[in-house]
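What you see is the complex with one protein chain gone and the rest in place.
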Amino acid sequence: MQGPPFLWGQTKNNPEKVHEWIRPLQGGQGAPGDADAVIYGLPLSSSSISPSAASAFPEACRRAWKGFSTYNIDEDVDLSSLSVYDLGDTIQHVTDIGQCHSHIATACSDIRKQHPQSVMMGIGGDHSVTAKTILGLKEADPNVKIGLLQLDTHFDLRNPAELGPANGTPVRQLIEQELVEGKHVYNIGLHGFFNSRALKEFADAHQVKYITLNKARKMGVGKMVEHALWELAQEVDHIYFTCDMDVLDMAYAPGVPATTPGGMRTDELFEAALVCGQHEKVKAMDIVCLDPEKDVAGMTVKAGTHVMLSFLTGVAMRK
Amino acid sequence: MQGPPFLWGQTKNNPEKVHEWIRPLQGGQGAPGDADAVIYGLPLSSSSISPSAASAFPEACRRAWKGFSTYNIDEDVDLSSLSVYDLGDTIQHVTDIGQCHSHIATACSDIRKQHPQSVMMGIGGDHSVTAKTILGLKEADPNVKIGLLQLDTHFDLRNPAELGPANGTPVRQLIEQELVEGKHVYNIGLHGFFNSRALKEFADAHQVKYITLNKARKMGVGKMVEHALWELAQEVDHIYFTCDMDVLDMAYAPGVPATTPGGMRTDELFEAALVCGQHEKVKAMDIVCLDPEKDVAGMTVKAGTHVMLSFLTGVAMRK
Amino acid sequence: MQGPPFLWGQTKNNPEKVHEWIRPLQGGQGAPGDADAVIYGLPLSSSSISPSAASAFPEACRRAWKGFSTYNIDEDVDLSSLSVYDLGDTIQHVTDIGQCHSHIATACSDIRKQHPQSVMMGIGGDHSVTAKTILGLKEADPNVKIGLLQLDTHFDLRNPAELGPANGTPVRQLIEQELVEGKHVYNIGLHGFFNSRALKEFADAHQVKYITLNKARKMGVGKMVEHALWELAQEVDHIYFTCDMDVLDMAYAPGVPATTPGGMRTDELFEAALVCGQHEKVKAMDIVCLDPEKDVAGMTVKAGTHVMLSFLTGVAMRK
Amino acid sequence: MQGPPFLWGQTKNNPEKVHEWIRPLQGGQGAPGDADAVIYGLPLSSSSISPSAASAFPEACRRAWKGFSTYNIDEDVDLSSLSVYDLGDTIQHVTDIGQCHSHIATACSDIRKQHPQSVMMGIGGDHSVTAKTILGLKEADPNVKIGLLQLDTHFDLRNPAELGPANGTPVRQLIEQELVEGKHVYNIGLHGFFNSRALKEFADAHQVKYITLNKARKMGVGKMVEHALWELAQEVDHIYFTCDMDVLDMAYAPGVPATTPGGMRTDELFEAALVCGQHEKVKAMDIVCLDPEKDVAGMTVKAGTHVMLSFLTGVAMRK
Amino acid sequence: MQGPPFLWGQTKNNPEKVHEWIRPLQGGQGAPGDADAVIYGLPLSSSSISPSAASAFPEACRRAWKGFSTYNIDEDVDLSSLSVYDLGDTIQHVTDIGQCHSHIATACSDIRKQHPQSVMMGIGGDHSVTAKTILGLKEADPNVKIGLLQLDTHFDLRNPAELGPANGTPVRQLIEQELVEGKHVYNIGLHGFFNSRALKEFADAHQVKYITLNKARKMGVGKMVEHALWELAQEVDHIYFTCDMDVLDMAYAPGVPATTPGGMRTDELFEAALVCGQHEKVKAMDIVCLDPEKDVAGMTVKAGTHVMLSFLTGVAMRK
Partner (left out) sequence: MQGPPFLWGQTKNNPEKVHEWIRPLQGGQGAPGDADAVIYGLPLSSSSISPSAASAFPEACRRAWKGFSTYNIDEDVDLSSLSVYDLGDTIQHVTDIGQCHSHIATACSDIRKQHPQSVMMGIGGDHSVTAKTILGLKEADPNVKIGLLQLDTHFDLRNPAELGPANGTPVRQLIEQELVEGKHVYNIGLHGFFNSRALKEFADAHQVKYITLNKARKMGVGKMVEHALWELAQEVDHIYFTCDMDVLDMAYAPGVPATTPGGMRTDELFEAALVCGQHEKVKAMDIVCLDPEKDVAGMTVKAGTHVMLSFLTGVAMRK
């Protein structure tokens, strides 16, 4: 006797939707070392300066990707040619932020060791996770020189001595801990009244490269990212792409704790992510500071998920 | 080498949360015939008179129950003593409502045959599913006499000859198809200006039992349900409990397509569901017409999930 | 050749829905003098202390009543036995509040003259309209002694010398203009921290009758209204029932500019409106301070519309 | 005696607002055969793949147009020079989607016969209505060769054999039923991850013309539409313009069931609609998949209404 | 020359509104030692298990109280007879939760020393602040025996060894640190499926007193609180009243991170707060876990502010 007509989600051999393609793994174990990309959630947001439920984005992203096809019509690329695994979420402590950060670093170090060739994709969480992810990458391979391509409304150069390892500080942590040199940080997307002059002076003193959104638009955001990657690639072994969703204009991204007017449009951001995905030296990336509980009409969650897929489109185009 | 510290949801031997306890099954197969209860989603709402995304409630309910403990402190009952399985969702067609209904009837017939002792719990979907669920129950066991305990703001006695098998018609379908006798329908919760006089006259002509919310409150909603179950039990073999979430006042249930003021409070509804769960003859139930996309602050989804768990608390108290 | 299958709303001889029953009139003209009730919109809210779009309620109410049946199952009454006309909205000026108020008084005076037997039902607008409606009634019939049954969280006794004819002042206007005596004002529903002590002292000085919600609940709100009407009826010729929607608890009525916690439930308010409708001396009423733009899930608009229909149910029960 | 000062909406000889100009007709009857344009509502959305209240857009559009002037300052055109009639809504069945579609085809056939020169404007409803509208047009005039100018994020080429006549299938229905040739379909606006590769291959196999939004933007969306209309006009007798509101970016159109990031801006869409309105061969159009219940701040409803008026501006410029 | 007609908020000698009465102090300094009550904000919520912006409630409460009169009409009490000072917010660290908690303890100890007779009122913040406030009280006066009157949906007895000093643990911290004895904890308001059985067993093992909401309602919530205070007063020197806003039903309090159906009504809570305010031994209180960013129509913020004022009404009635 055949059972009743029930429907269950599953990955398929001939996938059309993202959830039929990306393979979830129990306990983060078992992905082949040569996977094209591995995805992991970093559900931490108690380190955020503004109250944030960015910790809910990994789950929200997984739900949202059910609404996306694997086929990108803009580039005529089908992502299903890539092998991509979802390792699940790193374990977080409720109140011990130090332990959370330590878990992230350990997990990212382990992932790098187990998947030396895979592109690593962290789904945040707030921006504090970037400092710890790169710490993990350096633990896995202390000799690799890493540069940072940052899309952000902010420098994230605030002082950890004052704020602790909060989401306003990761780039400064990386520079002060000598994990990334200031001159290997490229920030595109700054605008308006959202950074103090002191931070700009810190950036200058450490030779951080940055360009405001208005200026980047003169060349085109995508072109500017391409140029920045090209410059970085002359200097470093690996490039880490960090996408703070607050780089977007709040009309496109209300679901961000410190969302601002005057920011990037989603079409610009998707192109930037595509360009990053295409570059051979981009070995890891993250998407941070997206708070699904603040979202309106699901638009920020869809935009964040699209960034991930635009980046993967680029990865597929490397081949 | 131990893997990185990842976290994955799973059912546990010593569960504290509902999702650690209710066991999901692939393809609706494999639950033991003697499970205490089986849950199945009925994600159909294109048969709704008002536009409705009630089809999204089964998934919303599964997400919501992660926020509920298995332990009911009001009754000092731990649901984890029950064996409960989640069979998944019945397959629905996008535009062929007849096929959808046919699937529901087949699925429910099969479930009844495979789980003759289990309490069957359908998570709707709109109220049209009730007519088809009971059709399935009758197919599985044509000789069983079924009575209906209905909590509803409406009679649901509108004319299928006019509307087709829409969510305003299930009780009339059941009566006209002689699956349930009019006198074995007990409706508690009618109020206000939400039924035409013609429907009331139809109810009278078919000896449908009904009592308005205001009158039920004089005895207490729970007591009134208890009394109705007692009367029904004299007459029928099995009682089907159907909970239309529109019975609730809209202050408690904004996420209902035809939500109204002047309805039931959640504490009254939860007590009613508990009482139904306790009665030995209640062998099946459903929760319908909850549209998560209309919800405010998640309150209706939480209320609907609570109804399911209050009912199961009653089932646990049968033992 | 028959035309294409188009659908148009219209009043019907055998109505089931409210909009098939209430007859709209162009220009407020032509209702028979002996109509049971006449309805008119008073779309003024620039006189509100808090910014308010209560001026949008008349239209919102007309749209909402399409979702209501003419049949009240609680009382087994069909409203279609009543002849009720919708006269449309009184004309308002954008910035000349004095002219607005003058129009309201003139319109209400004219309506009273043309429909001396009809129950007059004003759909506000903010509470300032009550002072002008009653002014109109007195112009039409200077000798009638009018009492006020007020359901309100506030006294509405603030000083027009200070605020002008704002929505916090109508009852004081009526007393000071000797249109209604202080002792013929009965206010039920006061609660919490929403009136200054000075207003309470003014009420006492003018023998305004009032009872807090908590105290009214000890007898039952409906019973208390019944009692107040009985007392008023000993003293006055006509009773005017004014329902300020801010009397409701904000869980039931978020769509009110000065909505508060600790207020009335809708079931209590509907019963109160029914009781007012039943009383022979209640010749006019209004529903005020409902701002549809602030509403959540349409619940306040539905509640306000229900008040109107509950009241009319009472009117139907007079016969 | 003059009546009280009441205000009632009506069409005016010297209109300034859209509702003072467009003339509503009872029962869809009586518009002169030579009206410049006729508008009709197609309130069907149970055929939508995602739950949708697009059936509520016709009424929402009529309410929204009260906020629009007849004068377009961009083109210095006053729409009141056109004679435009509102025929009302076609009758829909609650659950019999086949009957709904059949009504739409009959109504559109009748309208075309009664108004052979008028531009026909259908206010949806979901996108399934397009297949039936064109079916009606072909019934009225079997020899007319019709081409399709489609603004859409999707191909709408999904398989009706699988989904029935759902809103993902209308273009495929038209091709398979040989009502429109594949090569006479021009789709502008595709982007991102919202079509499977299989659909793209179907499009290619049937010579459907399409261009992604990113590519269209290089020429300018308006220019690209102009070009597509020019090409189509070489091949067909009449052009049908179908505007799926999901072509818009979700920042501009949250009130769309399958709204996506990376879509068109409203200024681009309004220009496209204007260009379509200007073209002599565009004899019919529709606006579909706008769900007012999902809207935020009324912006999608206003955008949809603006599309209708931008199109009519083009029609006025034909003269 | 007199200046232009500008308006500025200030406290008044003859206040009518709360903000004209409560006196804000710079730096928490300068309130007389014999103030009737002192208010202080505890803007910490990174210790919350669910993401929370409860840290924003102190400011939201101060804004909300501008909408409240000093006069309570239910009790005929004018709060302006009390001297109440607002000390401002305690300083919090962005990521160092330990330092935040230490600041709270220090601040509360200092406040108790400076205002030995004043009722202390802490505006949270999440529930973790209660453990630290009482720690501060004990530091200020180690010999005082403190009992806890807790209104809460949860026991808050989760294990700090597992969660750290999170908002699910404060009562267990107090018991384990021997600051309050288990038998001196009275919890009123538990209901539903929101506590694990293990927590209930811990409560029993430590003789925590608790009663579910359903049972408390049989006596009346206010009466039950009165009874609990009476019992506590036999055993302890001071009673600390902690009001977790999640005790409310979510229809009344959507702005709470873990809001649930089946909870308390605001009228019950306000009465409970009044009763607590009246009791001489209640020397401190707090209001916690109210997240203004999740609020709907401002209702939870108004409810939380009302709790504060209902409590103060009780304090005024002590005299």
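By written order: A, B, C, D and E. Residues from 1 in each chain.
The rule we apply is simple: contacts are C-beta pairs under 8 Å (C-beta built on N, C-alpha and C of every residue); 3 or more make two chains touch, one makes a residue touch a chain.
Since the structure is predicted, the reported quantities are computational estimates derived from the model, not experimental observations.
Among the residues E:Thr90, E:Ser118 or E:Thr313, only E:Thr90 touches the chain that is left out of the figure.
Checked against the full complex, the one of C:Asp34, C:Asp96, C:Glu235 or C:Glu280 touching the unshown chain is C:Asp96.
Contact with the chain that does not appear here is found for just one residue of A:Gly30, A:Gly98 or A:Gly192, A:Gly192.
In the full complex, subunit C touches the hidden chain at residues 45-49, 51-53, 55-56, 93-97, 163-166, 291, 293-294. Residues of subunit D that touch the chain left out of view are 16, 18, 67-74, 76, 78, 251-252, 266-267, 270, 296-299, 302-303, 306, 309.
If you put the missing chain back, the residues of subunit A touching it would be 190-198, 200, 212, 214, 249-251, 254-255, 258-262, 294, 296.
Here is the rule we use: only the chains that are shown with their structure count from here on.
Minimum number of contact steps separating subunit B from subunit D: 1. Of the two interfaces, A-E and C-E, the higher number of touching C-beta pairs belongs to C-E.
If you average the Cα atoms of subunit C and of subunit D, the two centres end up 42 Å apart.
Of all residues in subunit B, those that touch two or more other chains are 251, 294, 296.
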